[in-house]
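I have placed the structure first, in the form of structure tokens, so that the comments after it can refer back to it.
A single protein chain has been removed from this complex, and every other one stays in its place.
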Amino acid sequence: MNISMKSGVSTAEWSDGPWDVALVGPAVDERGRAAIEFAKSRTGTTIVLEYRADSFTFLVDGRSIEADELSTGLPNLASAAFLLESTTLGFVEVFLACRALVRAGTNGFHLAYVEPKEYKTPRRREVLYRRAFELSSEVPGYRAIPGAAVILTDRRPQHGVFFLGFEERRLDVALEDFQTLRPSNCSVVFGVPAYKPGWEAHAFANNVRVLETKRLSGGVHFCGAENPAGAYEVLLEIKASLEKDARMVVAPIGTKPNGIGAALFAALHPEVGLLYDHPKRSAGRTEQISRWHLYHIGL
Amino acid sequence: MALTPRSGERFRVPRDGHLYHEDIVERCHGFINCGIWEGLDKNLLRTWLTNFRTDEERYFAACVLDALIFRSEKQTISLFRHLFLRVLPDLARLEPGHSDALIDAHRKLKRAESPVEPGMRLVSATKSSDPPSKSSPTLLRQLKRHLQIDENWMIKPGDIASCLSNGIRVFVFIDDLLGTGDQFKLLVDDEGLLPAITSSYVAYCPLAAHRKGIAALNSAMPLLKIRPVELLDERNEIFDPSANCFDDGLNSAESAELFYYELLQERGIHLASCDRRGYGGLELAYVFHHAVPDNNLPILWWDRSPDWKPLFVR
Partner (left out) sequence: MSTATDLRRVFSQNRAEELGYDVWQHYVVPPFYQELDLTAARKPRLIIGGRGCGKTMLLRYLSHQTMFSATRPTIPTDALTHIGLYWRADTQFASAMSQRGIPTDTWDAAFSHMAAVILGMEVLNSLTSIASSSCDAVCSEQLDQLDFHRLLVYSQKLAPAFRDLHPKLEEMLWEFQSWVNDVRGRTQPAFLPGSKFLQSLIKEIQRQIPSLQNAMFFVYLDEYENLDLRQQQIVNTWLKHSQTPLIFNLAMKRNAFDTLATTGPEALSDIHDFRTHDLEQDFLEDNFPIMAAEILLLRFALAGVPDLPIEPDVLRDPEKIDLRRTQDYRRAAISAAKALFPGLTNKELATTIFADGALSNQLRRRIERALSRRNGGTVQDFFRPAFPEASVITPALLSRPSTSPDDVRSEIEKLERGEDNKFTGATNWIHNNLVASVLQLYEPQSRACPFYAGFDAFCDLSRGNIRHFLELCYKSLNRDTSSAKPPIPPAEQAEAARQASAALLREVKSFGRKGNQLHDFVFRLGTLFMLAHQRPSLSESEQSHFTILRGTSDLSEEDREFFREALKWSVLYEYKGTKKKSEQEPETTEYVLNPIYAPFFHISYRKKRRLEITTDDVICLIRGKYSEVTELLRRYSGKWGLEGEELNPTLFPFVEPDSL
């Protein structure tokens, strides 16, 4: 498997495409709308894909299908050229789509991602809340993803890997809820370099309290925040360092590109479990567009 | 409802400033304990904090610490990986030429049982006259150790000529910070590198670069391809309003800057005009575990006054 990546200030820099099928999600902001427009402009068919965590189903262009049967809802997985618009698609959609493509035996596919220029911090002037972010309105909580569900237990060595983002609650909830995941067996990954130098401090500041109080000691790792290949490499390294029968559980609660790396890793290593909390993204949480990224996965 | 600070107002501690200071100090200790800021000396942090005696000084220090970017060794290695995975491939695509060597560069440069000529060289940004303590060789050592780069493909500027005569056309300069560009210009002059820059494919890829330095080098040597891993601008300059370091509803970047000058004066940190804010007036708080560029605010590294203890030792 190889991942090649390109970025640009606008999509005019790329001549890639056209693709046969684009998978997109609903747009909550300008970025999402621009991303979908790009996808539509270079694709034959656009399919809107939305995962519903409560019922383990997908809405595929409004039609409901079981998550376990996603591949029946997507056309020509093995032969068509796919573009996954990952700005608007959620993590679960990306993961299950990647898995379906891998299982169908495709040669490769593309993913697109649009970086935000700013994240909103309404409380900036209150010094204690300088780095408070409201990125999700409601977080249903950790629910299994069919296909990557893992029984968390201390009967067998398990190692958790958390990709961390701006919201501290997500790591806190995971560790509070899953007490069989021993903190000594949990690693964290921060996005450095971040989208902009200094943004990583939001992730550092908002997670350090939990890291300290819960005493995570499985190691701190870093990889580029907009770098799926970097994320994939970190996961490979961690996996190589584990005991033979240890199970790896990955929680992609950081950036979307790191989530893409995690999704690919889980799709290609079926014994790896995923922990995800399905946040509902708040509208208007980000402003404007910074850079565009196109990733090609060659299988 | 709230006040808009008028210029000329003194720097003051806002509501909860006291708690904020404690929070930030606790946070910094947390960063060190958890390994996020591995390599930052806790004792130096403690003694640096004793420099700040009044409530206003302590609050000011907290704002600076809040903005501080410290690149530990692990973070630095991540920046290097990013260089090979993202920066060089994008460079090759946007500035074609002899750039094929840059594609898959890491694999080509890695140590192998039977080494194959990669068609490019990594160059340390050190002048022959520089002391051994300059940071660029340290960076190359890290590349060798952590990214398994074959040291045969790592050279000094003085070796460029002989590489050229052996048919190598692609050179990537490795450095930690490009600030004003003055140092690199000096390097190019001293080592006579301009002809090589003009005639072959020379890239300068510092781990971090300030936009001002990039602009300066672009105008001096337009054919040099500059691609940093991290791009710094006004938002990383401590006293620029867009950095929001002092945006607390009570103070302004301006009042903070005036307060800062008074502090320097009082403590015997005597520097000329814009150098009070770091070389080139860049006002940075961006430090590597192995090097403290002098573009950073002197309060972070000044060790020549008996009344001031540095946080970082240069």
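Note that the chains take the letters A and B in the order they are written out, and that residue 1 is the start of every chain.
In this text, a contact is a pair of C-beta atoms (placed from the backbone, for glycine too) under 8 Å apart; a residue touches a chain by one contact, two chains touch by 3 or more.
All of these numbers come straight from a predicted model, not from anything done at the bench.
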{"item": "Residue of A:I36, A:L74, A:A229 or A:L275 in touch with the missing chain, whole complex considered", "value": "A:L275"}
{"item": "Touch criterion as defined above, residue of A:V21, A:I36 or A:A67 at the omitted chain", "value": "A:A67"}
{"item": "On subunit A, residues whose C-beta touches the chain left out of the figure", "value": "55-57, 66-69, 122-126, 128-129, 134, 136-153, 155-156, 167-170, 172-173, 176-180, 209, 214-215, 275"}
{"item": "Residues belonging to subunit B that touch the chain removed from view", "value": "1-3, 14-19, 22-23, 25-26, 248-250"}
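Just so it is clear, only the chains that are shown with their structure count from here on.
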{"item": "Intercentroid distance (Cα basis), subunit B paired with subunit A, Å", "value": "30"}
{"item": "In the complex with subunit B, residue positions of subunit A that touch it", "value": "4-8, 13, 124-128, 130, 190, 192-193, 196-198, 201, 204-205, 208-209, 211-212, 216, 219-224, 226-227, 229-230, 233"}
{"item": "Interface residues, subunit B side, partner subunit A - complex", "value": "2, 14-17, 19-20, 23, 27, 30-31, 33-36, 38, 66-67, 69, 71, 74-75, 77-79, 81-82, 85-86, 89-90, 93-94, 208, 229-232, 235-236, 244, 247-249, 286"}
